[in-house]
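The other protein chains are all here in position, but one chain of the complex has been omitted.
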Amino acid sequence: MSAELANILRELIEKERLSALAVSANGFAFDPRSGQSFTVNHTGVATMELLLANHSIESTVGVLAKQYEMPTDVVLGSVEVFIRQLARYLA
Amino acid sequence: MSSLGRNKADWRSWNVAITGMNAQPDNPGPGLAVARCLRHAPEFRGRLIGLGYEVLDPGLYHRAVFDTSYLMPYPSEGLESQLERLLEIHAKEGIDLIIPCLDAELNTFAHNEERFAAAGMRMLLPQLEQLRLRAKDNLGELCSRLGIDTPETVRISDTGFFERCRDEGWSYPLVVKGIFYDAAIVNSPEEAKSAFHRIAAQWGYPVLAQQLVSGYEINLTAIGDGQGNMLGPVMMRKRAVTDKGKAWAGISILDTELEQMGRAILAATQWRGPLEVEALRSNDGRLYLIEVNPRFPAWVYLTHGVGCNLPQLLLRLVAGDHPLVLPQPAPGTLFIRYAEELVTTLEQFESMMIKGVLITPQAAGTV
Partner (left out) sequence: MSQDSEPRRGWEPPYIIPHRYDNSKFGRRIARDNCCHHIDGVDVEYLLSRYGSPLFIASERRLRDNVRRVRNIFERHYQPVIHGWSYKTNYTSAICNILHQEGSWAEVVSAFEYEKARHLGVPGNRIIFNGPNKGRAILERAIHEGARLHIDHIDELELIETIAKEQNKTVPITMRLNFNTGYTDPWNRFGFNLESGQAHSVVTRIKRSTQVRLTGLHSHIGTFILEPRAMSEQVRLMCQFMQEIEADGKCTIDALDIGGGLPSRNALQGIYLPPEQAVPAIDDFGEAVCTALSKGLAQRTAPPPLLFIESGRAVVDDAISLASTVVGTKQLPDGRAAAVLDAGINTMLTALWYHHPVKLTKPKPGNPVDTVLYGPLCMNIDVMRHSVYLPPLAVGDQLVFNPVGAYNNSQWLQFIEYRPPILLIHLDGECSIIREAETLPDLCRHDRLPAHLTSPGHVP
């Protein structure tokens, strides 16, 4: 499960799908390959920044949980959903 | 933009907000055409503010016509949402006049009229009672009162009608219509049902069924002064239509019977504000009223073309310019509609999507 998710994430990063996404401070994101634009909320932006800075899923979750004072498992669940969304929209 | 120093009585320098930015190629909303009438009126030097509902409404990005533009909440979100958003925009732009251009929003604007007026935003638009009288499902009553022919129309809320209707003297093809927008000519109960469901899903109930009269369509647009008078009628016959039945080319005409029909409607309803009368001259030469739309039509630019610029007339009316001497529009002027691409940047699109407003260049002014 978690290994599968890590694979999904690795692919997004290795194929530069995540780094290609231009995200503005407003949460407006644009994918130059597909021409699709998106709204990303502030926690989404924070998550993407961490993932792009080569944090593992575990460490991303750890940082977010600390920063937002949230239980780790709650953050983990949402981050998993978020990574799957990224994979679907950026595939 | 400060409203200080502007002469409120002088319509030529007003800030005019206009809705109906959905100038799609196959079925344009009228707002862009209304704005072009004002932009091309020689005396007008004011600012034009586009008000759109969807982020890809083309008019929002038309810098040659609009000085700036904003996104608004849909009328279905209610009076308070609309009021709040317009007051926000008003605080930045100092709006003198709003010209609503879409059927589905007029009710909401009419409800909010007094509150807009209190904030200094004026409108010339029909009152709720007038909107009710011309509603598609009430038109039959208005017509029978005025002795005007109109195709028989019934309101339906389930599809059983389309099976029953042959027993009630109806025949296919007939027309299925939405209460605000959309109409389809259908040839069988099956087609009718699918049109019914499509229209109900978007515009709700009731849906209308109307008998089809064959002939050619002629339209009139004018402004009512609220005292029963019709000002500046311009008439047009569609010469070519898209496959959705929308005018693609048209020509100005002079049909005294249509003019008479318009006059009767305006007098009976004490109409205030713009309207469009859609009529049909049947193959046997009779004139039928099809619809009365409580706003300018998408072809309103033709009124500028025939020298009887109705949006400009609207401003002058609101400003109290009297008496108004209007030229008689000459028949035989054509319009031919074409599509054109606007080019805009990702930054503009982002700003519209996220902030609901176009990025205005430093010295905002007319283009």
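Per-chain numbering from 1; labels A and B assigned in written order.
We take it that a contact is a pair of C-beta atoms (placed from the backbone, for glycine too) under 8 Å apart; a residue touches a chain by one contact, two chains touch by 3 or more.
Being a predicted model, the structure only gives us computed values, none of them experimental.
Q: Would you mind listing the shown chains in contact with the chain that isn't displayed?
A: A, B
Q: Which one touches the absent chain: B:D158, B:E190, B:D321 or B:E347?
A: B:D158
Q: Give me the chain A residues in contact with the hidden chain, please.
A: Chain A touches the missing chain through residues 29, 36-44, 46-47, 64, 68-70, 75, 78-79, 81-82, 85-86, 89.
Q: Which chain B residues touch the hidden chain?
A: Interface residues of chain B facing the absent chain: 53-56, 71-81, 83-85, 104, 107-108, 111, 154-155, 157-158, 179-180, 200, 203-205, 352-356.
Operating definition for what follows: only the chains that are shown with their structure count from here on.
Q: Roughly how far is chain A from chain B, centre to centre by C-alpha average, rounded to an integer in Å?
A: Their C-alpha centroids are separated by 45 Å.
Q: Over in the complex, which chain A residues touch chain B? Could you list them?
A: For chain A paired with chain B, touching residues are 24, 26-28, 30, 37, 39.
Q: Which part of chain B faces chain A closely enough to touch in the complex?
A: So the residues of chain B in touch with chain A come to 346, 349-350, 353-355.
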